[in-house]
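Read the structure below first, then the notes.
Note that one protein chain of the assembly has been removed; the remaining protein chains are unaltered in position.
Showing chain A:
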Amino acid sequence: MITIQNLTKIFRTEELETSALSGINLQINEGDFLSIMGPSGCGKSTLLNIIGLLDSASDGSYTLSNQEMIGLKEKGRSSVRKENIGFIFQNFNLIDELSVYDNIELPLIYNNVKASERRLRVEAIAEKLNITHRLKHYPQQLSGGQQQRVAVARALINDPKIILADEPTGNLDSKNGNEVMELLTDLHAKGATILMVTHSDYDASFSQRTILMKDGVVFSEKMNQRNVDVFKI
């Protein structure tokens, strides 16, 4: 579904050029659950942002559903983004001024979904994620775990082709973190494609495949065992 070839990203400042990504090759198939790990500054978030079309690459090729993304204009990127990609952030990135319901509904509005259908879909997803009783609340009134559930709901509402999660448990305690990871595993089991950036080996162990990045290149890649070692926490 996603094919990345020779992707590079260079940050330029007045004095120096820094290569954040230097020649990344990556293949993500439908139904994959992939983790990216690596030390701070290795380029994993940059890669995620480029895949999420929030950032642009300097060179190389990135195809999503056989469509070349590099060189796409802002308008095209926003339309690909809203139809294909769901985001989950470390700090949730919910809009404080909107209620939970309104936050979840937002992607549907940008996708021109009819109001009546929006309602049904928001309610359905809220039920699935067990936040129906929170729909009228505002983000500030929820716990971190609940906020991340809302963010997940928002990421899923549009049935995206791929879910991009940037350290989804980074701001959560272990109990809430676990819940979120189980949620993602569950989604994966139901066929969702997920790409997750994480620092935590534990979180990564939920995924099928982990790639390790260092200094802008893919350092190693390994397949994970599906069994979870609960004593490793």
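The rule is short, and it goes like this: a contact is a pair of C-beta atoms (placed from the backbone, for glycine too) under 8 Å apart; a residue touches a chain by one contact, two chains touch by 3 or more; residues count from 1.
Here is the rule we use: contacts and distances are computed from a predicted model.
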Checklist outcome for this item: Answer for the undisplayed chain, UniProt naming, from "3-isopropylmalate dehydratase", "NADH-Ubiquinone oxidoreductase (Complex I), chain 5 N-terminus", "Putative ABC transport system permease protein" or "Cysteine desulfurase", is "Putative ABC transport system permease protein"
Item to check | Absent-chain contact - pick from A:9, A:44 or A:81 | outcome: A:81
Checklist entry - Given the contact definition stated above, which residue among A:44, A:154 or A:188 touches the chain not shown here? => result A:154
Item to check | Those residues of chain A which, in the complete complex, touch the missing chain | outcome: 45, 49, 52, 54-55, 74-75, 78-79, 81-83, 87, 89, 91, 93-97, 106-107, 110-111, 154
